[in-house]
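Each remark here refers to the structure printed beneath this line.
The other protein chains are all here in position, but one chain of the complex has been omitted.
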Amino acid sequence: MNKRKKDPVWVHLVLIAAVILVCFPIVFALIKSTQNTEQVLSPSMGIGTSFLHNFKRAFLDYKLWIYMKNSLVISFYVTIGKIILSFLAAFSLVYFKFRGKKIIFIFIIVTLMMPTEVLILGLFNLIANQPAASFLQWASWFFNPVKLLFHPIAYGFGWSNTNLAIIVPFLASATGVFLFIQHFNSVPRSLVDSSRIDGTGPIGFIFHILIPMSWNTIGALALIQFVYVWNQYLWPRVIVRYDANQVVQVGMNKIISIGDSVAWGEVMAGAIIAMIPPLIIFSLLYHAFMKGYALSSNK
Amino acid sequence: MNIFDQGENAVFKGTWKAALFLLPTILILTVFLYFPAWHSLVMSFFRNNLFLGTHTFIGLENYRNLFTGPLAPAFLQSLIQTLLISLLIVFIGISASIFLAIQANKKIKGGTVYRMLLIWPFALSPAVAGTIFLFIFNPEVGIMNTLLDFLFSVKPRWLDSPLLALTLVVFAAVWKYLGYNIVFYLAALQNIPTEPLEAADIDGAGAWRKFFNVLYPLLSPTTFFLVFTNISYAFFETFGLIDILTSGGPVGPPNVLDKTGITTTLMYKVFQDGFGGSSNMGFAAAESVILTIMVGIVAYFQFSSMGKGIHYQG
């Protein structure tokens, strides 16, 4: 990998071709977002003059800025939550001695096959249904196997339309646990041993050694989770009832109304704007997690 | 699970501390994922309509309708298509991203630029990506066909020719997830030690051998992880893209795959039956149970076949 011969041409060609293929749709969207309604439906790729107009319509008139603000707040909380929770869970599975690790690991990993799309109705009832009026009422349902079996969600949290509804169900991350486990297993054993010899407990180990070594994984996870929450569409659409609390992708879809006379220029402008925060986060975190391990002791 | 081959890392004692660290995750997963999943399972044994609020126990009737009766051929076709499309997405996606990541990782001029430019599509939401592709590939007025017509005088029917529509959907799905895969491979590539490769060079190994014997095994933890997430992506998250781009797609070739659209994956069908039309949620729940089982089986095969070959360093 440290060969310094002249860069082979074919590598550049391949990469350029790949970049063109990958970036073309965005260039397309960019150009279309500058066109006005008549130009936009035609195959013309000329740069129009309506960008400011389209931008203003999408951002202000369609209130995209409110949705983006909401999405930012939620993405922030969920990302941090996922990182903390999965870090701790993975740490526990790798660095503690106890029985039943395999079961717990499977328990966590299986949830990768339970995406929101599949759970949506149950999740909705759980979040939106009103909580039981009293503990007794709840207990009489929860501890009754027949009721529990046939009406698994008679009572819920009553969080309809709150930020809690879009944050709390997503705080745990099987992906994160998986990633951190992989990462922890690659940490040199010597570091773990030396910390044990020093007598530092798990918390010390985490803060002084493990976290500094894990920034790249944390960065990767942060990026992925931020984008995942940012792109969420189905769940917020179902649970958030008022515009003021709505998130960006649902808000974007309001610009694409039901079929008559969509202003595609504005839609494309909205799409471009909606892409900017993830791209910013991406460029911020890119360097953080591209740099190698903090320590390269016994290599 | 050979993830825990490094059981030697388990140096800390104190089961209660371990439990504490695990508790938040387990709690959230149980309450917000397992519980609703259970609800879906229960629902699959009921006649349940979203609009009408019915909730009647009908035992296995939903499942019977899935495998026998007039609605079965569409379901079975969807099953097969899902497997086909997902395998294509995973295989093409992973291969393309390993290849591109390796090229982009080389110390060449503009490497950073290439890297950044290849990654961004995953910041785009599936619905918007689908809309853009729909625009580009409109067979009459889309830019792709205008170009192809100009160059080669052909105007392929991207959206209603089954083969082309399938290709388009697979391509769009791979395109969208490329960034995600490449990001992980780049991170992995930048963290692998140089000695094994240098040793291989000294041995005089050619590029292919270097790849298969040295690079690929070193990347195997990442590959293992990515194959799993790609499978999940292909089975579940491609829904948004398919919805916008083809709405389940053109019907396939007559008498072979013509019971339903060719790009109707099971996830899309769950939506179509559960949230579209007259919202037969019980039926859709049964389909989603089968879908989850299918993913489970695929994942099991993946874990058992790839799990052995993972190499860790350190």
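Chains: A and B, in written order; residue numbering restarts at 1 for each.
In this section, a contact is a pair of C-beta atoms (placed from the backbone, for glycine too) under 8 Å apart; a residue touches a chain by one contact, two chains touch by 3 or more.
Just so it is clear, contacts and distances are computed from a predicted model.
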Per UniProt record, name of the chain withheld from view ["sn-glycerol-3-phosphate-binding periplasmic protein UgpB", "NADH-quinone oxidoreductase subunit L", "tRNA N6-adenosine threonylcarbamoyltransferase" or "3-isopropylmalate dehydratase"]: "sn-glycerol-3-phosphate-binding periplasmic protein UgpB"
Which residue of B:L71, B:M116, B:L148 or B:A205 touches the chain not shown here: B:L71
Touching residue (missing chain; options B:L27, B:V113 or B:V141): B:V141
Contact with the hidden chain (one of B:L66, B:A165 or B:I182): B:A165
Chain A residues touching the omitted chain (full complex): 37-38, 41-43, 57, 61-62, 73, 77, 80-81, 84, 124, 128-130, 159-165, 167-168, 203-204, 207, 237, 241-245, 250, 253-264
In chain B, positions touching the absent partner: 47, 49-54, 56, 65, 69-71, 74, 134, 138-141, 157-161, 165, 245-248, 250-251, 254, 258, 260-261, 272, 275-280, 283
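By our rule, only the chains that are shown with their structure count from here on.
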Whole-Å gap between the CA centroids of chain A and chain B: 16
Touching residues on chain A, where the partner in the complex is chain B: 1-4, 7, 11-12, 14-15, 18-19, 21-26, 28-29, 32, 41-43, 45, 85-86, 88-89, 91-98, 101-102, 104-108, 110-115, 117-119, 121-123, 125-126, 149-150, 152-153, 168-175, 177-179, 181-182, 184-189, 192-193, 196, 201-202, 205, 216, 220, 223-224, 227, 230-231, 233, 249, 252-253, 256, 264, 267-268, 271, 274-275, 278-279, 282-283, 286, 289-290, 292-293, 299
Contacting residues of chain B [partner chain A, same complex]: 1, 3-4, 6, 8-15, 17-19, 21-22, 24-26, 28-29, 31-40, 42-43, 50, 57, 100, 103-110, 114, 116-129, 131-133, 135-136, 141-143, 146, 175, 178-180, 183-184, 186-187, 190-191, 193-195, 197, 221-222, 225, 228-229, 232, 236-237, 239-240, 267, 270-271, 274, 281, 285, 288, 291-292, 295-296, 299, 312-314
